[in-house]
Structure formats: structure tokens, C-alpha cells
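Only a portion of the chains appears, each positioned as in the full assembly.
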Amino acid sequence: MPSRFALLALLVLISTSLLAQEREYYVASPHRNLPFSSGVLVGDTLYIAGHLGLDPQTGKPPSDAEVEARLVMDAIKKVVEKFDMTMDDIVMIEVHCTDLDLYGTFNKVYRTYFQGAFPARAFLGSAMLLRDARFEVLGIAVKKKLP
Amino acid sequence: MPSRFALLALLVLISTSLLAQEREYYVASPHRNLPFSSGVLVGDTLYIAGHLGLDPQTGKPPSDAEVEARLVMDAIKKVVEKFDMTMDDIVMIEVHCTDLDLYGTFNKVYRTYFQGAFPARAFLGSAMLLRDARFEVLGIAVKKKLP
């Protein structure tokens, strides 16, 4: 039979996780003063903004599509890790891509970012993306509990 | 030491918020008999359908893109408020846009709808949208607890 103290401790734990549904915002480039956060955590769920794979030197997509795929996935990883999560916490991904012939190229890079089972994903053709990017990637991650 | 009554009250509160994960559907234009809800609330999370910024007189996008941006954001706001939430409860937004040159125009209007930190967002090029709209906006909001 648990003591009343144990019961109470458990109750406090549960109430905290239920009620303290904190929101955390992360803005990767605050100096650019753009109207979006790179990631928003609410409770255990992280909403990851659409990211591009731009060359940090030029602000443009690199000439090599494979490099661009790596840059965009690095950008996603940076957001995830900012919230003390890993890529394997991602449950859903949307890839918007201006050239569907790059499906294989993207996948080759993409699969190196995950250790376990892959998130659900949609790979969608897009007529055009900001900054003439080939890929824009967004997603949702959920923090694993009791690691 | 809390009384057993207090413990029990807390338990009921917690169970209610856990188990009574109510679903609420809102349909903005029921007479149009279209197969979607404008918003669906499940637990604390509101899924907001894709909205267009149409002129209510003509059912078409207005000639001015800035007016269209305002109309689409007003439509999103209407759904959010229908569920007793505010724009600042939105955590994720997708903007689909047929003309990426309107990025600045959209942002200028968009930022006036938020008081606090901005939601995560993807701004995606689209070849075409229903009714020749320039913008379609969808999103997810999460109700703040213990306001």
C-alpha cells in the first residue's frame, strides 16, 4: 500500500505534466525579423517551420542538389536539437520539391538522418519555392517520455 | 497533508481533462454542403482547414493582393475565435501562394494578426489554387491552459 506521500507526489507529477503545457519558441535568425518561429514546442509536440537548404555564404541554394538536401536536413536537425530532441522524435515530415527527378537524391541524404523507424512523410511536387530552393521541409516531432 | 477530499477533487479534474477528449466541428458555410469542416477541435488542439481570401460579394479573390491576404487571415481568425482561442494560440501555419513575389505583401498583413511570438510557418509556392486564389492558409492551434 503506498503512503499518502507517494500518492501525493505522483499526483503532483501528473498535474504538472498535464497543466504546465509550456510553449517555447525558437527563432534561428532573429536579426532577419521575419514573422515566423523556426520551431514551436507546445507540451510534448514540436512544430517545425518550413526550412530551406541555403548556402550560408550566399543565401542561395548551392549548385549541387545533394548538398542542398543535406543543408535543409541540417537545418531541421538544428531545430530539433535546440529542443533537446533527436531526429528520431520526428513523426511527420513534408518535403516540397521543385524537381521530382531529385526524389532518389533526396532520399539518399534523408535516410542518413535517422537511426530508427522513419517518420510518416509526404513528398510533394511544387511549382516554385522561395529563393529558388529545390526543397522545403517541415515537420512535427514529439518528445519521447521516460527516455 | 491534503485531505482525501482534495485528493479526490484533483483526481477528477485530471481524469476529466484526460478522458473527456471532446471533438467539436465548426462549418463556416453549412449551406454550401462541402465535405470538410472549417475547424476541428480535439482535446486542446484545433485543426484549421485551408482557407481562401475571397470577396464575400463576388466569391472571387479581390483584385488587390493585400486585401486578399487580409481576407484569408480574417477567415483563419474567425475559426480560431469560434473555438474561444486567439491568433496567438496558433502554433503552425502553412501558406500556399501562387506568386512568391507576394511574400513581402503577405508578411506585412500577416504580422498584424499576432501579439506575441509567431507560429512556426511554411510559405510554399503553388502552381494554382481553387477559385484562382493567390493564397491558401491552414494551420494548427493549441488552447492555452490555465489562462
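As written, the chains take the letters A and B, and residue 1 is the first residue of each chain.
Methods note: a contact is a pair of C-beta atoms (placed from the backbone, for glycine too) under 8 Å apart; a residue touches a chain by one contact, two chains touch by 3 or more.
This is a predicted model, so every value here is computed, not measured.
> Hey, this file places 2 copies; any idea how many the whole complex holds?
3
What we mean here is this: only the chains that are shown with their structure count from here on.
> Round to the nearest whole Å and give the separation of the Cα centres of chain A and chain B.
About 21 Å, centre to centre.
> Inside the complex, what are the residues of chain A that reach chain B?
Touching chain B: residues 4, 7-8, 11, 14-15, 18-19, 21, 23, 25, 27, 34-40, 42-43, 45, 47-50, 94, 96, 98, 126-130, 136, 138, 140 of chain A.
> Where on chain B does chain A make contact in their complex?
1-2, 7, 10-11, 14, 17-18, 44, 91-94, 100, 103, 107, 110-111, 114, 117-127, 140, 142, 144-146
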